[in-house]
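Excluded from the complex is one protein chain; the other protein chains are retained at their positions.
Up next is chain A:
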Amino acid sequence: MRDVLLIAKREYLEQVKGRAFKVTTILIPAVFAGLIAVMVFAGKNSGAGKHIAVAAESPALAGVVRDQLLADKDARMVVDVIAPADAAAKADLIAKVNGKEIDGFLWIETPAGGAAKAEWESRSSGDFVTEGRLTDAVNHALVQQRLAERGISAGQVETLTKRIDLTTMRIEKGKETVSNALNTFWAAYAMAFLLMFTVIFYGMNVGRSVIQEKTSRIFEVMLATVKPSDMLAGKLIGIGAVGLTQLAIWGAAGALFASTALAEKLLAGEFTISISGIDIALFAVYFLLGYALYSTLFAGLAATCDTEQELQQYAPLAAVPAWLSFGLITYIVSNPNSVWSVAISLFPPCAPITMFLRMASQFPPAWQIWASVGLMAVSVYVVLWFSSRVYRVGILMYGKRATLPEMLRWLRYS
């Protein structure tokens, strides 16, 4: 045990002091924050700042449409009203669009007794955000106008057509809690991504470290005093501790950031992510199990390779479960209790990611969590049995990469 701890400590210190650890600790949250900032910025600014014209026969209708559009502060639109509009006005507007004086115009026709018609004419198509805003505004205005035509007072019209937004509630243990579907999704996505990233990153890290020891030919020196199983155990513990350290740094930095005034301003109510103690505990459990699974797998495989390039050929073993889990992300979040969601969250290579996605939308029954943890523990044991034997033989073998039949033969004489 003393040897295991010494090796773990050496591995831990070497990695924590290394440049890669410092770079990833700072860079990864920075990249994350940058991506989120870009996404939020792009979302707020898409279709914003446009200069358009609204053309209708009825000045009142055009005015209401304009007021509707200006009410949306995010859009920051400049809206001209052309009313009453005729064919000459239309030709003039087309010329203006063509001459890039305005971005486009909304042409509304309300023939008496016929169906109303609205056209949006611009140089580009595919601006869904602007189209959505315009559709909302025209419909809202038409409803108001029709109600007014039927003799309903302006005040009543306002009350009748007032728009409401859905409030999503989540029922947990028989009690209602306010939940924001989108925020839940983002929280799940972030935690699952972080989990997958760290599990696979540190799993591969173990593989790389084994290759490095193999190429630096340190094994023969070490094995003259230390058992191979102690070396493997020390390495897994040491690198696992590095992973936990990094997660703890991110966690602490995140908590610290969330308590600052800046965060309050930025997240301003609409972006509250609540993470409970159970979430954190399960995150740690799934990190450790997922890490154990991938790292033992890669330690065994690395022992059969001579170079990192050869090890890269095994990377799909980690990438495919990750893709699979992320490909199913919307399905799992919207159908957390379907047979497929349950099945994939029990499947060990995908469990850490998919179980977290399910937890976010609805907390799964306890037995399913226990079952997935149990299945993972069993598969860790099986992979460890296989890997430690391959490892024992492989680390002293140089030359070409071992084939599967060779590895199976190694199982016998180790």
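We take it that a contact is a pair of C-beta atoms (placed from the backbone, for glycine too) under 8 Å apart; a residue touches a chain by one contact, two chains touch by 3 or more; residues count from 1.
In the analysis below, contacts and distances are computed from a predicted model.
A.B. asks: Out of "ATP-binding cassette domain-containing protein", "NAD(P)H-dependent oxidoreductase subunit E", "Carboxyltransferase domain-containing protein" or "Acyl-CoA dehydrogenase", what name does the UniProt record list for the absent chain?
C.D. replies: Its record in UniProt gives the absent chain the protein name "ATP-binding cassette domain-containing protein".
A.B. asks: Which listed residue, A:Val129, A:Leu223 or A:Ile249, touches the chain dropped from view?
C.D. replies: In the complete complex, the chain left out is touched by residue A:Leu223.
A.B. asks: Please identify, in ascending order, the residues of chain A that touch the omitted chain?
C.D. replies: Chain A touches the missing chain through residues 3, 6-7, 10, 14, 18, 212-213, 216-227, 396, 409.
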